[in-house]
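Just one protein chain is left out here, and the rest sit where they should.
Chain IDs A, B and C follow the sequence of writing; residue 1 opens each chain.
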Amino acid sequence: MIYFHNDYSEGCHERILKKLTQTNLEQTPGYGTDNYCAEAAMLIRKACGREDLAVHFLVGGTQANLTVIDAALRPHQGAIGAVSAHINAHETGAVEATGHKVIGLPSLDGKITAEQVRRTVEAHWASDSFEHTVQPKLVYISNPTELGTLYSLAELEALSAVCREKRLYLFLDGARLGYGLAAKGNDVTLHDIARLCDVFYIGGTKVGALFGEAVVISNPAIGEDFRYLVKQHGGMLAKGRLLGLQFQALFEDGLYFEIAAHADELADQIRSTLDEIGAPYLVPGVTNQIFPILPDNFLEELGKNFMFTEQERVDAHHRAVRFCTSWATTQENVDALCAEFRRLAGN
Amino acid sequence: MIYFHNDYSEGCHERILKKLTQTNLEQTPGYGTDNYCAEAAMLIRKACGREDLAVHFLVGGTQANLTVIDAALRPHQGAIGAVSAHINAHETGAVEATGHKVIGLPSLDGKITAEQVRRTVEAHWASDSFEHTVQPKLVYISNPTELGTLYSLAELEALSAVCREKRLYLFLDGARLGYGLAAKGNDVTLHDIARLCDVFYIGGTKVGALFGEAVVISNPAIGEDFRYLVKQHGGMLAKGRLLGLQFQALFEDGLYFEIAAHADELADQIRSTLDEIGAPYLVPGVTNQIFPILPDNFLEELGKNFMFTEQERVDAHHRAVRFCTSWATTQENVDALCAEFRRLAGN
Amino acid sequence: MIYFHNDYSEGCHERILKKLTQTNLEQTPGYGTDNYCAEAAMLIRKACGREDLAVHFLVGGTQANLTVIDAALRPHQGAIGAVSAHINAHETGAVEATGHKVIGLPSLDGKITAEQVRRTVEAHWASDSFEHTVQPKLVYISNPTELGTLYSLAELEALSAVCREKRLYLFLDGARLGYGLAAKGNDVTLHDIARLCDVFYIGGTKVGALFGEAVVISNPAIGEDFRYLVKQHGGMLAKGRLLGLQFQALFEDGLYFEIAAHADELADQIRSTLDEIGAPYLVPGVTNQIFPILPDNFLEELGKNFMFTEQERVDAHHRAVRFCTSWATTQENVDALCAEFRRLAGN
Partner (left out) sequence: MIYFHNDYSEGCHERILKKLTQTNLEQTPGYGTDNYCAEAAMLIRKACGREDLAVHFLVGGTQANLTVIDAALRPHQGAIGAVSAHINAHETGAVEATGHKVIGLPSLDGKITAEQVRRTVEAHWASDSFEHTVQPKLVYISNPTELGTLYSLAELEALSAVCREKRLYLFLDGARLGYGLAAKGNDVTLHDIARLCDVFYIGGTKVGALFGEAVVISNPAIGEDFRYLVKQHGGMLAKGRLLGLQFQALFEDGLYFEIAAHADELADQIRSTLDEIGAPYLVPGVTNQIFPILPDNFLEELGKNFMFTEQERVDAHHRAVRFCTSWATTQENVDALCAEFRRLAGN
């Protein structure tokens, strides 16, 4: 069985493992106050082109999302996001458990628009009983989205502009950020994200690390006392250096971008083959996630040797499924998958 | 200016005021442990036809909703309701502030169906990552709904059946329950509600009381330690008898139903006149709330002498608005409104 | 049976009841946006000597406490109070239910000192792992305290000074504030309180109203968006005028102070008699609560005709109990109580 069902099936990239091994017996202070964390933060600030960013390393994505949103909002305020947003659909109500409503906006491709945000905020304030509804205060987007789609620079700038005009925070969930930055056609850089967002995170778990997300805060209103909130929500690792070491490995010589480029290139090969056999997509994509729509019997055959994820039923005889590539995906396995696609399509 | 814009513009029905006045200097124990509360609870149990119901008097509707839902759910569980449900749209995220997600279902008329509930619950459990989403555990409905529509007995029985099959609680918000029970064509009784719901409340604030809602609990799993939760959420009145006295007045000789019948009858007169002038409705109704769609210039004229509530814009020249009747609405004012309708319609 | 066991056994002062009755059929806008609330807020601002105070009317004390504290604190911050503070001991964890720790300081008389606050805050910041403990951010005091004791102006000024130096909020719970302001020897005025505290409330429930507390906010950081929080916590009354009307009655011609002076004067008579018979006190007092220590057999006899509250056992043969006076206490009943004291003491 060859796995394409997600990007977190293996451990971590060998250069990360090597660094963890080499430093294993070193003694460092706890709770993220060690030099590795400091060094990794410095590398990330450099990659973002700004000296004034606060960087905190958290264990996972749900934790990063709930901690950031809890830090940013007062009790009566809520977070705007797509109905399909990870915080709305896949985190067991983690944001609500901190007391805040997620205000879901409809979206077919996982993205929300500046115009949607504007309308939502203006409708709130136009109500003559606005104090009876949750005040929108933060916009949550993920890039790439849960459906693998990407925001263009123009879209991101428009979102940022409406947030600043309306005094909302813009928060970008970058659980798979690397795959977006490295994708063909992407025009957004880390510099742009740091400039346009109030807070975002650079995902490690799904981009070659054992675990860990680097939360980057450019707006001091969110960053104040942030470490208290990390501790309170159980996200402060005693051996915090484990996170610093991993992000140091990812950012000290471009490994993060190398990993992402590898996975995106293999995903492009899969997309080419799917195009070749004429498979449509649930949503078009350029990152490491691919969502083709395929016939049930095709998928049944394919499933004998390949693992993928069910996404949704499209009609009586077709389903959308997901294939993922990662740092650990091999050319050999991609070749095998593409060959099987062609065989099953009768090409 | 004649007010039709809501059902809580005045103080309370004279028989309630009289009882409060007559007992004003009596000394009673605090926090709802007095005899008036006991008596009122007994009268409500009798009206519901069951001796085993727990009855608690709370100050207002939002408080009743958040306290009941917080009492019923474990942290990872959520409440299903219409997108337009009061808990989802008009309570500033009170339910989320207790940590629980409101799972919104689409609805055009304010009601949700047993089939919608079934699909939502089955979809949850069918997911291979169900632990990553909020577990649906309670169904919240209001009757009448926010749009004045009513559940039929068959609809309520179907909802109750699917809740019991799927082990969810059914919670009925009766902020305007009287107006539903007294409406023409209604086939649901208090006995039915007590039998079919796990918990519900009988609204006083909008049906003639100064304030107060009587929470009625038939499922002991929700009722256990309920008074702690009332206290914790700031809903336990030191002079608890104020609530007992009001509900005693409402239920000792049928005043509750008398008030509701009066308001519904006047609303029916308004509906007749609207039918006569050919006004369509946003939603058809039988209770004390009326949602006609009228031309902007008609409403502009009408607004010079009558107060009503804006509901929503329907097209470039028409808006849906709301008229409410109550215990305090007079025949004389209804006559004036109907005459103005006819005049403006050119009849 | 003659009741001295609390100050909320009856309804309300006749001038309040009269105002509620006279205005009962008036139509007003809902949710505290009516003119009576505006007028009452203006009267309270005037009584405090400041035009810039925000005034909000809430239903009860627990609700006022939890709403103010939730409005003031970020998630990792806590409220300092006496171990015996109402928020720590008598509100079913209402503050914790909003996510915040109450940091309890030892106190024998219900009061805490500026020095205690200073030490607590300095200890927090001196810790090398301060982010692992709750950050003290608000000081909660009640005046009079739960034991009927009063802060002097000097004590209050010292607390205020340390709070400002250390950037904490000072919050004064005035559930029985009137009885303190009117007490013999008190040197604190409403002007002082408005000047020294960031937020406080003037209790109505225990000082002649049916219910209601007037929250007065002098620090805009706490007041921002406060109405959202009132609504979210279920404290926004649809018929908000009920609160405005009551506080208008209490403040338009000095009724609030008149009521308090009456109760304090009667309590002084009881204290004189207790002094006369040589009864010691759990804590000395000057307000409407009296905490004498009396022999068990004395109390057994007394309990046949008089109702009082058990406070605590002092030794094998003596208990501290509580007597309360209020606006509704009559000279006749006080005379009867004092006579019984003398009779049982064998005087």
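Going forward, a residue touches a chain if its C-beta (ideal position, glycine included) is under 8 Å from a C-beta of that chain, and two chains touch if they have at least 3 such contacts.
Just so you know, these numbers come straight off a predicted model, no measurement behind them.
Student: Can you tell me which of B:Gly49, B:Pro75 or B:Pro220 touches the chain that was removed from the display?
Tutor: Checking the options B:Gly49, B:Pro75 or B:Pro220, the one contacting the hidden chain is B:Pro75.
Student: Determine which one of A:Gly11, A:Gly49 or A:Pro220 touches the chain that has been left out.
Tutor: Selected residue, touching the omitted chain: A:Gly11.
Student: Using the document's contact rule, name the residues of chain B that touch the chain not shown here.
Tutor: 31, 70-71, 74-76, 98-99, 129, 131-132, 135, 225, 227-229, 231-232, 236
Student: To test your reading of the contact rule: which positions on chain A touch the chain that is missing from view?
Tutor: Contact residues on chain A toward the absent chain are 3, 6, 8-12, 14, 17, 20-21, 23-30, 59-67, 91-94, 97-98, 205-206, 210-211, 228-229, 231-239, 242, 328.
Student: Just the residue numbers, please: which parts of chain C touch the chain that's not shown?
Tutor: Considering the whole complex, chain C reaches the absent chain at 75-76, 78, 89-93, 96-102, 104, 128-129, 131-134, 310.
In the analysis below, only the chains that are shown with their structure count from here on.
Student: Farthest chain from chain C, comparing Cα centres?
Tutor: A
Student: So, what's the distance in Å between the C-alpha centres of chain B and chain A?
Tutor: The separation of the two C-alpha centroids amounts to 42 Å.
Student: Between chain A and chain C, tell me the centre distance in angstrom, where each centre is the average of that chain's C-alpha atoms.
Tutor: Those two chain centres are 50 Å apart.
Student: Measuring centre to centre with CA averages, how many angstrom lie between chain B and chain C?
Tutor: 34
Student: Touching at least two other chains at once: which residues of chain C meet that condition?
Tutor: Correct list: 98, 228-229, 231-232, 236.
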